[in-house]
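All protein chains of the complex are present and in place, except for one that has been dropped.
This part shows chain A:
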Amino acid sequence: MINVSYINYHSKPKGSFLERIPPYVKLLLTFSVAVCVALLDSLMAQIFLLMYSIVLVGLSGVPVKRLLKRLMAVDGFVLMLWLTLPFSSEEGVTTATLITIRIHAAVLAFMALLQTTSMPEILQALCQLRFPSKLVALLHFTYRYIHVLAEEASRIHRSMALRGFEPSLNLRTFRAYGYLIGMLLLRSFVRSQRVYNAMLLRGFNGTYTFLTFKSRLSRPDFLKLAVLYALLVGCLMV
């Protein structure tokens, strides 16, 4: 039921070009691609964006296996669209085509740009982009404790299974799940108090100092980056 390895964070592919560029530049590029995908309505522009994303994936060095696995999950949704949209109106097929291209362009770009960025880099980039520090701290905490609590949840679930819990469609099952979630929330709350006290003892004063990552951008890399941005502007012209 809860698959912990499922939410394990990516190990980023080393040595690719996208891995080298500064995280905040990458974050801005991701956001720009997302906005372009959302705003441009013409089929040509979307096809261009899709090719752009494929180029990004090529530059990222994300393993093809991982890529296909993610696309499979997305294509379930796309399939559902194709089953409903063409029957609802005349432009159904056109809309479904456009959406399919859009979804793939967006997902490929997100994978290329975000899978090559580690979480500490993203936090640092958000700081540099002047996001509120409370928000960055919140992201840090949630990310950190998702893994801890997923393990906690599967521990509770395991102990339920050992005591003979077998899910079926009755009130007892729902009570068991309710208590599981309640227990998880309760433990998380108690844990948060402990964590906060420990942080206070270590001198937490509300500000965060993140490790800083220096970017190692050589001149050819810089040129490539400029070309990437120019291409994105180009798609606005299509």
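Here is the rule we use: contacts are C-beta pairs under 8 Å (C-beta built on N, C-alpha and C of every residue); 3 or more make two chains touch, one makes a residue touch a chain; residues count from 1.
By definition in this document, contacts and distances are computed from a predicted model.
Visitor: Which one, "ABC transporter ATP-binding protein", "Cobalt/nickel transport system permease protein", "Glutathione-dependent formaldehyde dehydrogenase" or "Response regulator receiver domain-containing protein", is the UniProt name for the chain you do not see?
Guide: Hidden chain identified via UniProt as "Cobalt/nickel transport system permease protein".
Visitor: With respect to the chain omitted from the figure, which of A:V25, A:I47, A:A137 or A:L231 is a touching residue?
Guide: Per the contact definition at the top, the residue touching the missing chain is A:A137.
Visitor: Write the list of chain A residues that the hidden chain touches.
Guide: Spelled out for chain A, the touching residues are 1-2, 6-7, 9-10, 30-31, 34-35, 37-39, 70, 73-74, 77, 81, 84-85, 87-89, 91-92, 95, 99, 101-103, 105-107, 110-111, 114, 122, 132, 134-135, 137-146, 148-150, 152-153, 167, 169, 171, 173-175, 177-189, 191-193, 195-196, 199, 206.
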